[in-house]
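Right, I'll just put the structure down here and ask away after.
With one protein chain withheld, the remaining protein chains of the complex are depicted in position.
Each chain carries a letter (A, B, C, D and E) given by its place in the written order, and its residues are counted from 1.
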Amino acid sequence: MSGKKRLIDENGLRVDGRRWNELRPLKIEVGILSNVDGSARIIQGKTHILVGVYGPRESFAKHVSLPDRSVVRCRYRMAPFSVEERKSPAPSRREIELSKVIREALEPAILVEEFPRTIIDIFIEVLEADGGTRCASITAASVALADAGIPMKDLVAACAVGKADGKLIVDLSDMEDKYGEADVPVAIMPNKNIITLLQMDGTLTSDEFNALLQLAMKGCKRIHEVQRKALKDGFGEIKNLVLEE
Amino acid sequence: MSGKKRLIDENGLRVDGRRWNELRPLKIEVGILSNVDGSARIIQGKTHILVGVYGPRESFAKHVSLPDRSVVRCRYRMAPFSVEERKSPAPSRREIELSKVIREALEPAILVEEFPRTIIDIFIEVLEADGGTRCASITAASVALADAGIPMKDLVAACAVGKADGKLIVDLSDMEDKYGEADVPVAIMPNKNIITLLQMDGTLTSDEFNALLQLAMKGCKRIHEVQRKALKDGFGEIKNLVLEE
Amino acid sequence: MSGKKRLIDENGLRVDGRRWNELRPLKIEVGILSNVDGSARIIQGKTHILVGVYGPRESFAKHVSLPDRSVVRCRYRMAPFSVEERKSPAPSRREIELSKVIREALEPAILVEEFPRTIIDIFIEVLEADGGTRCASITAASVALADAGIPMKDLVAACAVGKADGKLIVDLSDMEDKYGEADVPVAIMPNKNIITLLQMDGTLTSDEFNALLQLAMKGCKRIHEVQRKALKDGFGEIKNLVLEE
Amino acid sequence: MMITPLPVNRDLILGSLSKGVRSDGRRLDEYRPIKFEFNVISKANGSASVRIGDTYVLVGVKAEIGKPFPDTPDEGVLIVNSEFVPLASPQFEAGPPDENSIELARVIDRGLRHGGAVDFKDLCIIPNEKVWILWVDIYVLDHGGDLFDATALASIAALMVTKIPVVVVEGSQIVVREEKRPLKIVDYPVSVTINKIGNYLLLDPTLEELELVEARLTMFTNSKGEICAVQKGLPGAFTYDEVMKSVELAKSKGRELRSILLESFNNWDKNVRGALNGV
Amino acid sequence: MMITPLPVNRDLILGSLSKGVRSDGRRLDEYRPIKFEFNVISKANGSASVRIGDTYVLVGVKAEIGKPFPDTPDEGVLIVNSEFVPLASPQFEAGPPDENSIELARVIDRGLRHGGAVDFKDLCIIPNEKVWILWVDIYVLDHGGDLFDATALASIAALMVTKIPVVVVEGSQIVVREEKRPLKIVDYPVSVTINKIGNYLLLDPTLEELELVEARLTMFTNSKGEICAVQKGLPGAFTYDEVMKSVELAKSKGRELRSILLESFNNWDKNVRGALNGV
Partner (left out) sequence: MMITPLPVNRDLILGSLSKGVRSDGRRLDEYRPIKFEFNVISKANGSASVRIGDTYVLVGVKAEIGKPFPDTPDEGVLIVNSEFVPLASPQFEAGPPDENSIELARVIDRGLRHGGAVDFKDLCIIPNEKVWILWVDIYVLDHGGDLFDATALASIAALMVTKIPVVVVEGSQIVVREEKRPLKIVDYPVSVTINKIGNYLLLDPTLEELELVEARLTMFTNSKGEICAVQKGLPGAFTYDEVMKSVELAKSKGRELRSILLESFNNWDKNVRGALNGV
């Protein structure tokens, strides 16, 4: 976050030509895998992720299950070739943390009480990472859970916002994430309008933070429309989309 | 397999003076360990291996056992001092693969259906490695299984063949394995005349492959005689032995 | 143990000014942790250790428990910042060995037969290490076990003795341990007068060994008084103390 | 002597919260007394322990010379690790750090880093070659509820008393002197963790209250009142209003914690200097 | 929604095989349709996915500069890894690669190496010092039966589209340019895996058929029709005649697979060049 690179040009355009409040192209496909109970593929900019869901299924390891609810497990991993420098396949501390926050962003939406003594497994494979992988993972995982027929209170839609060259921006790319001044991934349950993921890296005044949170929630709602389309038709898409100001 | 070293001299003799179709000296001892159910030692050239077998025994870990057959497990390991450069005691990928192919070479011979819900453990310790360790391991393990009184359809005898300096050869040494053009380890059940191990590294025409496979099967049959002698008398041996052409 | 540094000066005083038979200041506090069944803190010179004890508690892992006695487990660990060079948090071979000898020094005193099918867990965290950590761990753990209400035949008190610059000394500091000629950690059950820990590193004649063992037992008895005071009042202490000759 | 689950009385606790007061008499936004100890480990370059109620955490800092990261060749390196040692709670298992311990360490790392605690350029010895690496090792010794805020305080406190050897570069040689100097501390980021039970937001939960917490929001602020790291945790959710209320809590309470930290430090520092001057 | 074991009907499948035809209408030696995608991962130096029926595998190649092996000081290094990720099959467990995954990676490695796929000398930068290391990472994304043949195809396909930076050695310095060049591909080894059920040998089994396979024989051939790697797997056995029949299958079907590979590549390559030339 050293801010050395110029991320917004004199016309207010970002390195990939987007405006500050413009989402990247987004595609969601549903039901793409044959051996899982539910699955989805998300391509957001160049970020490319597959999610597979198993469950609710009985636990082989008895000590994992709970008598009054389903246990949700989540594993987020990046493929060795998904990033600039080859990543070792051993789980990094970052992957372990993200697995946890992604799970905790999805759990509020799942009706875990309906399936006591079972396990729901969410497996996330990042095939290419170009910024916003945790948000894209949540967006896709929520679709895959629905595809598995797991009862949910709501979908969960996620969107990162942040600040670069002093400007607030939406749907950060890799470069903006690395060299910007702040990165704020947010997930919401769009119908209930509640926040299930919120993290921040960087420095912001409380006014900026407030503005960004509202911007993120707007982004999540547009992404939610794509999720619904995908669940209905097997495929949902937006090209670049400018959020209303 | 760069073939830089001269492996066959002008008299058609190999680096250790053998002819192309000559086996190394081979000794098999049975029942050499006190705490296992069956054991064997094999010394083939300088290759030196101990095998111990436990079982059929009840499984402590319930999830490992099967209701209709015995589960066979196999662990092949090389001692740190068994090779030129000290080997780390942590299991290598090569050791894990060899444990699998050795197990799958022995399993066809074991009457696993006779002992449901049990485990048969085969532990292979390579004390010195001078080529042909997977074949020697199979040869010795099959004897150790018989020594443990485990019912088998047949013994399994193994022998490596290959190609060096353009010539087909039998019972490869370390040097021939490393610098030759092809290495083909083979295991058979000699009475049933079926092949339970077959691997190949290198490049061969299908005619060469065919000829080598037949050569290997001849070698296995001579090794089988030593196995039978060892099981009968506790010890079996051949000095250098030239296979009939 | 190269003996290069001068450890005893011309007045017979050690690097920290102590006489050969003088213990370091020692403090023991009891019941300092809120979530364990028993606990103690020991500060001996600059060595600083916390011990927490759980149990007897039921075993979650059935295969760990025994039908006729409680199983005692012990984990000795050093904090990364406890030593001169930062220590990696991964358990070292030294820590694994010390966990074992400490456990085996404490077990003779515990009435394990009274709690079949249970586990007693002893967790030792070395916050600062300045010599004598295994002895201080035993001294504190024995107090923590008593604090947990676990029935014992006797306390266990421990004290290291050794040799530096040709002289026998008691309660070795880090420097004396590293650069002295011998280090002999000893633990006893003071009322029963039996030895439950005995190790030696270095070179000693049998006469020296005999004299040191007697010196150690004297030291243990003075330390035992502090243990009893701590168990009675929650806190026990000695300033520097010269053992009678 | 057997460990039994905490007999948490949900109705009792919620009833109490509805009156704006907690079982131990505190207001919802009130911390338990906070006690610092500085430089408790003499073999560390710096250390501090913090107690908040039963919570007891210790942070040790070790400095060693190493290579900088390629993308920050003229800056030192900060590495935060955390151990939830088993004597702190029957829930902490022996073994490598689990997801809770890793999350805590990574959040503290971000708080210190984006909060601008340390001047990293001051830790450069030879650009591209040698810099100071600061290992910040968090030890949770007793789990009494609010781990994030206690470890955040102990971490900045440990850095405040950390001293590293003076090094002199002579040609391509690095001479490490006996003499030591403090780190350049630039800011004092602190964390305030907001805990949600039902519709209530409370600070510094006891272990008993923690059992009922549905979601938590940890927010670091720096001395300018800017937010410098945020982490939502646990499988619950917040409304937008709750988040904005949390921001205000984080700012006001952060100021409070920062002044307790600085006061404790100054008292300690005065005593140490006093002792050194023979007072 | 619970996972139940595949209800494999042994008699039905065997009955079908005895008529020389399979439940999906294929002949015993017939592959399902094979579909390639090239360069699907832009951060990789090369990548390709292959689908055969439900089987879906992705291979990414990353190139980095490193040290050669001491016994091949003027050759690049090839390292093949394989991940059986859990979303591909309920049988694949999370964790480090198991024996199946390791076996697959090592067999593919031998097939590429002895099949002479890549000119390793072309990957040398400074002999004894610096060479290109090629990491070939296999990702099995959906397990639909025939993993060896699909991953073998995806691996050679990924290498065929791999580009590495042009490097220039100036004195003892290595300058890595922006410009990229393809690998020197020398041969196109492909794998044909023969599966034995009862007395039948069949290719490209479905998951259902795979449950009945007693033994398998994976055979790599190069474009000259030479055999360049063999691996027998599973706890069954082959007769000599079955092995020799397998050799013939490996040669003829290998030729077939190789031409599908090259055709797919050429179509893709034409499109890419077309796109570049603005056609």
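Observations on the structure shown:
Simple rule for what comes next: contacts are C-beta pairs under 8 Å (C-beta built on N, C-alpha and C of every residue); 3 or more make two chains touch, one makes a residue touch a chain.
All of these numbers come straight from a predicted model, not from anything done at the bench.
Considering the complete complex, the chain that is not shown touches B, C.
Note on the undisplayed chain: of the listed residues B:Gly55, B:Pro108, B:Pro185 or B:Gly219, the one touching it is B:Gly55.
Between the chain not shown and the residues B:Ile8, B:Cys135 or B:Ala148, the one that touches is B:Ala148. For the chain left out of this panel, the touching residue among B:Gly17, B:Pro89, B:Gly166 or B:Gly234 is B:Pro89.
Mapped onto chain B, the footprint of the missing chain covers residues 33-37, 39, 46, 48, 50-52, 54-58, 75, 77, 79-86, 89-90, 121, 123, 125, 127-130, 148-150. Mapped onto chain C, the interface with the missing chain covers residues 1-2, 72, 93-94, 96-97, 99-101, 103-105, 107-108, 184, 189, 192-206, 209-210, 213-214, 217.
Going forward, only the chains that are shown with their structure count from here on.
Looking at chain D and chain E, the chains in contact with each of them are A.
Using mean Cα coordinates as chain centres, the one most removed from chain B is D.
Spacing of chain C relative to chain D, judged by their CA centroids, is 32 angstrom.
Averaging C-alpha coordinates per chain places the centre of chain C 59 Å away from that of chain E. Chain B and chain C have centres, each the mean of its CA atoms, that are 52 Å apart. Annotation for chain C: no residues touch 2 or more other chains. Taken pairwise by the contact criterion, the protein chains link up end to end in a single open path, with no chain closing the loop.
Contacts between chains, counted with the stated touch criterion, involve the pairs A-D, A-E, B-E, C-D.
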